[in-house]
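I have a structure here, written as structure tokens, and I will follow up with some questions on it.
All protein chains but one are shown in place.
Now for subunit A:
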Amino acid sequence: MTIVEIGLPKRLVEMTLDGESVRVPEGATILDACTAKGKSIPTLCYGDTLKPANACRVCMVEVEGSRTLVPSCSRKVEPGMVVHTDSERTQHSRKLVLELLGSATDLSTTPHVDEWMSACGADPSRFGPEAETKLQPTIVDNPLYVRDYGKCIMCYKCVDACGDQWQNSFAISVAGRGFDSRISTEFSTPLPDSACVYCGNCIEVCPTGALSFKREHDKREDGTWDESAQTQTTTVCTFCGVGCNLTLHVQDNEIVKVTSPHESTVTHGNLCIKGRFGWQHVQNR
């Protein structure tokens, strides 16, 4: 019989973070250490419920003795490690990465990206009109999801959430190679013909709004999406007995979006189609 590893208590590891001595549990990443110390590091492809994809390169930091910068989201802390998160090298790298991403992708719905750009002085337009984002038509092939791949940074989070890390539906993957690589259903079929079960767990983790809920998309289109007027209240789903936590995003007494807290031990941020979309009945008033 297979013996499944259930883990042992963790030792603490000592390191230096921006000149300050820090102790973190063995196995923690540099990003974990930063979060524990209240230091904010920009991240895009990092997901708190996912294994690191190491794709976007915005979280790179400097480790003394390392020839190259390292991704803080995946590099584990080692005893005696000395890390700089705000050195000239890291700032320079972050600026260039954001400029490259911003020149080729529509980041208009990516949270915090404007702050990060201005903090490091990034200017995506400096590569000229040749490098500008090529807008693609948004794909609306079902009543629940919208896919806008002009906003996709190929971070793989949706693929991981749909695949063996959570949903295990494998409805989407990376198709093509090199410049042609893109997120796609099998044979690029419309979602309703794919293996998609509309759990929305890909949207939950999408960092740029390339994947969005139809309701949010429509409200943005007609100019009625107003996050400042929204409340977020966490309650429990009304369908089966598993007891998933739902965070209801409410605007003008209407549910406009449903997410789930990533720290919930029941859901880890994941829901099914009923929890994610099955709320309209209460507001058929």
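Things worth noting here:
Throughout what follows, a residue touches a chain if its C-beta (ideal position, glycine included) is under 8 Å from a C-beta of that chain, and two chains touch if they have at least 3 such contacts; residues count from 1.
By our rule, contacts and distances are computed from a predicted model.
When the unshown chain is looked up in UniProt, the name that turns up among "Diol dehydratase reactivase alpha subunit", "Formate dehydrogenase", "Amino acid/amide ABC transporter ATP-binding protein 2 (HAAT family)" or "Iron(III) transport system permease protein" is "Formate dehydrogenase".
Among the residues A:Tyr46, A:Trp116, A:Tyr149 or A:Trp166, only A:Trp166 touches the chain that is left out of the figure. Contact with the undisplayed chain is limited, among A:Tyr46, A:Tyr149 or A:Tyr198, to A:Tyr198.
Screening A:Val82, A:Leu100, A:Ala119 or A:Ile273 for touch with the missing chain picks out A:Ile273.
Take subunit A: the residues that touch the chain left off the picture are 1-6, 142-144, 164, 166-168, 191-192, 197-199, 231, 233-245, 248, 250, 253-255, 263-268, 270-275, 277-285.
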